[in-house]
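Just one protein chain is left out here, and the rest sit where they should.
Going by the order they are written in, the chains are A, B and C; count residues from 1 in each one.
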Amino acid sequence: MSRPVAATCIALACGLLAAAERPLAPPDAASFRAFAHPSDDGQTINLEWGRSPDEATGTYYVVEIASEEDFKAGRFRRVARVASLAKLKSDEKRLRDYDDEAANRANKRLHYLAVEPASVYPADAKTVRDRDYYFRLAIVGTRLATEKRPKPPEPRPEEPEKKPRMPLLAAATEKSKDFLEQLQALQKALGKAGETIEEKRPTLTTASYLPLVSDIEAKIAKVMVLHDECLDELRALDRELVRRGPEALKQDVADWKKEVAAAEKEAEEKRKNDRPRVEEEVVEVEKDGEPAFVSEGGAPKVVKARASLPPLVRPEADGFRAFDLPSDDGAAIAVEWRRSPSENGRTTYIVEIAQVENGVYGAFKKAAEVPSLGAEKSEQPKFFGFASANKKLHCVTIQPAAVFPPDELALRQKVVEEQMAWMPKDWAPDTDFPQHLYPLMKPLAAYIEVAKGICGGVEALEGRQAPRLREADKGFLPELARYRAYGERLRRFEAHVERRLAEALKDARRKASRKLYAFQVGIRRGDETLYIQQDGKPKEAMGAARPNGVKWFKLNNIILSLSFCAVVYAFIGLARRNPNLFIRKIAGLEAVEEAIGRATEMGRPVFFVHGLGGMGDLSTIAAVSILARVARRSAEYDTRVRVMNNDPIVQAVSQEVVKQSHTEAGRPDAYNADDVPLVAPDQFSYAAAVNGLMVREQPATIFLMGSFAAESLLLAETGASTGAIQIAGTDSYTQIPFFITACDYTLIGEEIFAASAYLSREPRMLGSLRGQDVGKAVVMLVLVAGTLALTLASALGHDWSIIQKLFEAF
Amino acid sequence: MAAPQETTSPTRRTAELVVLVVLFFAFLAASAAKGRPVGAPDDWWLARLGVVVAAGLTLIMYSFLYRDNPLFKIGENLFVGVALGYGVILTWRQSLRPEIIDPLFVDPPHIHAFWMELARRSAPIVLGILLLTRLSRRASWLSRYSYTIMVGWGAGLGIPVTIHTYVLQQLKPSLGLISKALGDTPAGQQADLWSAALPILGDVIILAGIVSVLFYFFFSVEHKGAGSFVSQLGIWFLMVAFGASFGNTVMGRVSLLIGRMRFLLHDWLGLGP
Amino acid sequence: MGAPPTQAALRRLAVTRRIIYLLVAVAVAVPSFCDLGCEFKPSPWVEKIFKKVESLKPGSPILLSFDFDPAAMEELYPMGLALLRHCFQNDLHPILMTHWPGGVGISKQIIEKAAKERDKLPGRDYVFLAFKPGYSNLVLNMGESLQGAFSRDFYNQPTAGMPALEGVRSLKDISLVVGLAAGATTEMWIAYGRDRFGFDLGAGCTAVITPDLYPFLNSGQLIGVLGGLRGAADYEKLVKRADRATKGMQAQSLTHVLIILLILGANAHYLWRRTRPNEKG
Partner (left out) sequence: MWYKLTIPLVMCFAMGLVAFVHEFVPHPWAAAFREEMTTWFRIMGGFAMFIGLYALLHLHVTRIRRQQAGWAYSAFVFLGAVLTIGAGVFEEIRAAVRDVPEGAFSPFDWLYDYVQVPCQATIFSILAFFMASAAFRTFRARNVGAALLLVSAVVVMFGRVPISEEVGRMLGAWDTFPRAADWLMEYPNMAVKRAIFLGISLGAISQSLRVLFGIERSYLGGGS
């Protein structure tokens, strides 16, 4: 830990030194150059330069470009501004030299930028390779300035929109309009269904008309609901009409419309009055004055270069292979090949796959096209580990089942026929469907005619439409009901088919991925594609997917789990044989004696308050074994112990414990079962009752042990206010703060288990406690040693990240 | 805390009773004061009644602030009961019906499908029924067969999962602590060192915190000498963290109170914006 | 600690207590009548979640797990509402579930409120799966097959072939899960959900458990967290729909200040007493 601290101190010191303001130093001229690379794409020009000592978050490099003409005129245009800490040459994948560590380290000390002249001179886009360009480089600093900008007014908190209540007439009209629309929609849907059935009749499957059915389903449901509501509305309206006459009702509507308009106006007003606010934003602005150019002999250094397009090179044949993806469920095949020297942002690799039926290749299909700078084998350490060799390889995982999916339609047909066979004979959907459909149409039409009338609202009522509507039901609603029952059967059948189909598909996919496949890989630039070749013709790699036995990427997990389990188990065994394993002193526990002693002096009782936990949870068990000790001591000092319970079972156990410890202390007579009461069963009543007792009996000492919830605060507070010594212990971390602030001693978290193990010498607890200690020791060791090592390494510029990768969790 | 410390003399009791009655009528008056809300649906009075009931229960709950009292207990138990009933109905609606009734007796379109489903679900249903034997004294041992399966599964699966989530996933970033901060800062960049130093400092603090707290909960060696210093450091870290939790707890409880206050003032009395 | 206080002392304490209660009540009530006009900026952890939701394409699924009951409602209700509003604004397909039986009612209230505002329909624009027992096992089950775990939604409609669930077979097909928790469910979602099926997990939780989530934020197992009412307020701000939480912040400020003053005052008095040993007690 000393190393990083030192580093930090130095850092801080230097930071202080660097406070003073001075002109920025540009990188040295020699390092600033343009260069060509086999991976060039013919559009960009590579620039590189060394790092300036003044790089910081605030400073930027500025690259300026000039075409032949501009250069003659002495005109340069800014083509890029890059943060001075970014754009290291080592970050540029295509320039990385995968064999030469030294070169890569050198790249860390260089900046790199690929400039695209066409971005400044769009006219040159075609001819960029035949022209020279001139570049110069500067470093600029920035300062922070605040800009004020108007901000849209805060949207006001949403209020319950005060809509005036809709009068009956309007409501009824709305409702009946809605109703009519639904009816017509239903009619249309039925018509559509009918036509579809007719034209599809020869090739009719449940699947083909089920969408229609479920659509009709939904509409019918709405109609049936609306029908009832509509009738209610109309009846109500009818009554009103008789009572007040049509004019009054119409008047209501008019008033209502006015009110609504008024309300909207008001809301509008409110929105207007929102005050606009101004928001301050901090922005970087470049420092004024000439930027510091990279200069040679007083003048800014200018480098001249032109874009190059080297010929495309195909990856080597050896190292190109296809194999089952390890540690997977047998769905994928991995295809791997070497890097081509001409990779760049504009090239891609394409992977093609073909089925192999007993030695005969099928046609090759494109399975994947990946950017040539990505898809490194090293990007999937989960399956291929962290070997540095993986950086030199490309690897993509192909799921054959995705490329050659099983024929879903055929499968569906098959499943449907299977299931049909099981269906009762009198039920053959695709023949009698229309027969169920058409009877619906006529009554519906009649029904709609009636419904149309209603939409007039009052006018309709003069003709008393409501009863006639009910008349029209008689033909229609029963039909609907029959239809629905039928649709219900259909839907169930189809859902069943879907489930079966899903299984069948899963099965088919599994079979598909187990087959043998052939692969081709090629590099593509524009419309030019070069396949990996072996003696003159494209090379195929064979591979098949297999389900594997072990997830090797979880190896670290396996080892850790097993070894830790072994340790714990061993220590439990040890504790069985030797029950006085060492456990350190625990402050709260030391205080127990003193606290009880105090109670004895003052001649006042000791309170032991259980938490809410049942006998099942560990903290309660721990609490009980602490209670045993407390009871024992106070029995010896002849001090009264009162144990508060809120759980009958815990109460029973506590009574047992207290009784026993009295006997052990040779005072069985002193034990009184009423000293271990069941105070109250519910959380807050419990707290209240216990507090009552505390205040009345003024105990000298209070123990709060077990798992507590919100009531901890109440108990601890009152306890403190009565002036008792309080010793608390709980593993419910959210409550610990209250105990710490209000109690004299607190057993924090695992301490309570340690305490009980210490007292009870119970092998289970003792052993696992010790086992956990070993675990913690290991963790601490790993943390400290690992961090130190990594820090050292990164300070010395080595890459020891493997230490960290050992603990990678996939 | 609810105040049982007051010795409750009979005179005081009567006084309290009177106050209670007065409060009750005040409550009714307040509730009645707010008539039919504008734009309310037809069954508005049900909602309104609901709000009044809810307000009443809320106030009863708050009466606990004065003292633990019968009204509070009634409210508490009533809500326990409602929650319980809610649980029963929900278990039926969300679990038993969709898991047992529907798949067996509603969904299958033909008898064959029914048998298949039954074959698939019989085992868990039997085990589930065995669970119920836990309720009887004599047959409760049967329930163990169900429990062992569940508990065993949980325990067995729990081990690797815990290692994965709580040990590996937590150790890895901790290991990278300082080195990462160092790696992020390019070597020899003076002007930037302030911002470079701070994260390192932070990482050192984190590391110190983790280690010292772990050491504090390390029971196999006596904490003396350097040990006592480390565990002392651990305690301090713990205290700071507990402080943070404490602050958040206060925040949470206050938020709840705010919510209830909003309900009383706004929904019940219709006051405020 | 000293000698036990007399009855008189206790009564005095009782009186001070009632005064404090009154102060708190006032501090909470006042802001609902007058606006203190406190401005605040969303915290970075909240923004992370917001940005993640923003980045989802319209129609893509997002699983929301509302694992809380009315006890935590005042904190998590506004949070859930803001989240759902955001989802519906961006035409995402929220899939809502809860691990807590007590949470069904509230989840229903929230989603139906949010859906009504933009007339979204269950099954078409969102899915309300409601509750199932099983906890971590349920999550594992969903990881294998969602339709298997929830064969029907809350409205008793079969989930197989539900438009809103198009392309969602299991948790592996979901890119973002946000778990609102009043208990340990967030950690369960991390252990049994995120770490296995690799979706991004955002958490929203009561202020009480927020601090426990920082290790997971630091290790990247959580992308962000909405902590308590403040988190909700932040999110409301980001969604540009100020509501309950934003209003609540005023009262929150006042009450916190009050409590802080109480703590400081009391401790100042305490230290002052301690510095004068002659009248200790």
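Just so we're on the same page, a residue touches a chain if its C-beta (ideal position, glycine included) is under 8 Å from a C-beta of that chain, and two chains touch if they have at least 3 such contacts.
Computed from a predicted model, the values in this text were never measured in an experiment.
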{"item": "Residue of B:Ala30, B:Val221 or B:Met239 in touch with the missing chain, whole complex considered", "value": "B:Met239"}
{"item": "Omitted-chain contact residue, chosen from A:Glu195, A:Glu229, A:Asp318 or A:Glu528", "value": "A:Glu229"}
{"item": "Identified contact with the non-displayed chain, of A:Leu47, A:Ile572, A:Leu627 or A:Val643", "value": "A:Ile572"}
{"item": "Chain C residues touching the omitted chain (full complex)", "value": "13, 16-17, 20-21, 23-25, 28, 36, 38-41, 43-44, 69-74, 101-102, 105-106, 108-109, 132-134, 137-138, 140-141, 144-145, 148-149, 207, 211-212, 214-215, 217-218, 227-228, 230, 249-250, 252-260, 262-267, 270-271"}
{"item": "Residue numbers in chain A that touch the chain omitted from display", "value": "221, 224-225, 228-229, 327-330, 510, 547-551, 554, 557-558, 561, 564-565, 568-569, 572, 615-616, 618, 648, 678-681, 684-685, 689, 710, 713-714, 716-717, 720-721, 733, 737-738, 740-742, 749-750, 753, 764, 768, 771-772, 775-776, 779"}
{"item": "For chain B, the residues touching the chain missing from this view", "value": "1, 41, 43, 46, 49-51, 53-55, 57-58, 61-62, 64-65, 70, 73-89, 91-93, 95-96, 99-100, 121, 123-125, 127-129, 131-132, 134-135, 137, 140-141, 143-163, 165-167, 170-171, 174, 202, 205-211, 213-214, 217, 235-251, 253-254, 256-257, 259-260, 263"}
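In the analysis below, only the chains that are shown with their structure count from here on.
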{"item": "Intercentroid distance (Cα basis), chain B paired with chain A, Å", "value": "21"}
{"item": "Approximate Å spacing (C-alpha centroids) for the pair chain B, chain C", "value": "11"}
{"item": "Residues of chain A engaged with two or more neighbouring chains", "value": "157, 495, 695, 733-734, 809"}
{"item": "Junction residues of chain C, two or more chains touched", "value": "10, 195, 208, 212, 244, 247"}
{"item": "Chain C to chain B touching residues, read off their complex", "value": "7, 10-11, 14, 17, 21, 24-25, 28-29, 32-33, 35, 71-75, 77, 101-102, 104-105, 130-133, 136-137, 151-152, 154, 156, 187, 190-192, 195, 206-208, 210-212, 215, 218-221, 227-230, 244, 247-248, 251-252, 255-256, 259"}
{"item": "Chain B residues touching chain A - in the complex, by the definition given at the top", "value": "1-2, 4-5, 38-40, 64, 67-68, 72-73, 76-77, 80, 106-113, 159-160, 163-165, 167-169, 171-172, 174-180, 182-183, 186-197, 200-201, 203-204, 207-208, 210-211, 214-215, 217-223, 238-239, 242-243, 245-246, 249, 273"}
{"item": "Touching residues on chain A, where the partner in the complex is chain B", "value": "1, 4-5, 7-8, 11-12, 14-15, 17-18, 51, 53-59, 85, 157, 159, 161-165, 419, 422-424, 489, 492-493, 495-496, 554, 556-558, 560-561, 564-565, 582-586, 682, 684-685, 687-689, 691-692, 695-696, 714, 717-718, 733-734, 736-738, 740-741, 748-751, 754, 769-770, 773, 776-777, 779-780, 782-784, 786-787, 790-791, 793-795, 797, 803-804, 807-809"}
